[in-house]
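One protein chain omitted, others in place.
For subunit A:
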Amino acid sequence: MVTLAKSRGYRAFQVVNAVVLTGVVVVTLYPFINIVARSFSEERYILSGEVNLIPRGFNLTTYQIVVADPMFWTNYRNTVVYTVVATAIAMVLTTCYAYVLSKRHLKGRTFLIWVAVFTMFFNGGLIPNYVLVNSLGLTNSIWAIVLPNAISVFNLLVMKAFFENLPGDLEEAAAIDGLNTYGILGRIVLPLSKAVIATMVLFYAVSFWNSWFSAFLYLNRTELFPVTVYLRNIIAGATGAENAGAGAADLTQVAANIQSVTIMLTVLPILAVYPFVQRYFVSGVMLGAVKG
C-alpha cells in the first residue's frame, strides 16, 4: 500500500517536474529564437509586433549592410587580437604563479597565496584603477585591456589545485636527472596538465571575448573597439542605422532589426563552439570547488 501511494505521488511529481523543466527550456531559449526570427524578418512585420518565433517576410538586407560595414570587421578583428594576446599573457602569468603556489615546501608560500586571495575580497575600485591606467599611459592601447585583467584569482586557484594533485614522483625523478625548475615545469608538468590548460585557456578566452567595459572605458577611437563595444553602441542607440552604412531606401528596415542582426553576428562564434567546450567549463568549475 505504502509503495503504491509513494509511487503515485512520485509519478505526479515526475509530471510536475517535466512541466517545470520544459518551462525552463522554453524561457531560456525563447528570447534567442525571437532574436533569430527578428534578424531575418521584414520591417513591417517587426514594427507591428508580429514577429515571434518564425521569421516573417524573410529578409537579409540588414545582414548585408552590417557585413558590408568595414568598421564591424575591424572591431571583430580587434576582438580576436585582444582575446589571443590577453589569453596568452594571462596563461603564462597564471601558470607560473600557480606552479609556485603549488609547492608546499616553499618558504613564504602562505604569503604568496594571500597576496592573490586578498584581492578577491578587496579591490582598489573603479576610480583608482582608472587613474592608474591613465597615468601609466595605457589608454587607447591593447595593454589597457590586457594587463589589468592578466590574472584571474579563481583560475589561479583552479590551476594550483590541479598542480598540487599531480604525483610528485615524476618531478623528483626529473630533478635527480638534473633538470632545473624551468625544465621540470616545461617538460614534465605542462605535458601532464593539458586538460587543465585547455580548460583555463577557454575560461580566459571566453571572458576576454565577452568583455567590453575596459575597452569602453579606456579606448576612445572607434577603430580600436572590440565587437562588444560595437554592439553596445548599436543597442545604446549611439550608432544609428545610417552610420552602419544604410542607404535611404533601407533605412527603416535596418533601423528595425540592426540590433538583432548585430547580436546574432556577435554570438555566432560562441554558439558555434559552445557544444564542444561546455564540458571543459563544467569540469573546471568543479575542480575550483574541490580546493574548497
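Throughout what follows, a residue touches a chain if its C-beta (ideal position, glycine included) is under 8 Å from a C-beta of that chain, and two chains touch if they have at least 3 such contacts; residues count from 1.
Operating definition for what follows: contacts and distances are computed from a predicted model.
As stated in its UniProt record, the chain not included in the shown complex is "Sugar ABC transporter permease", which appears among "Peptidoglycan glycosyltransferase MrdB", "Sugar ABC transporter permease", "Transketolase subunit A" or "Response regulator receiver domain-containing protein". Across the entire complex, the residue among A:L112, A:I142, A:L190 or A:L251 in touch with the chain not shown is A:L112. In the complete complex, the residue from A:A68, A:V84, A:A173 or A:A195 that touches the missing chain is A:A195.
Within subunit A, the residues in touch with the undisplayed chain are 2, 6, 9-10, 13-14, 17, 20-21, 24-25, 27-32, 34-35, 38, 46-49, 51-52, 92-94, 96-97, 99-100, 103-108, 112, 115-116, 119, 121-132, 135, 147-148, 150-151, 161-162, 164-165, 167-169, 172, 180-182, 185, 195-196, 199, 206, 209-213, 217, 228-229, 231-232, 234-236, 259-260, 262-263, 266-267, 270, 274-275, 278-287, 289-290, 292.
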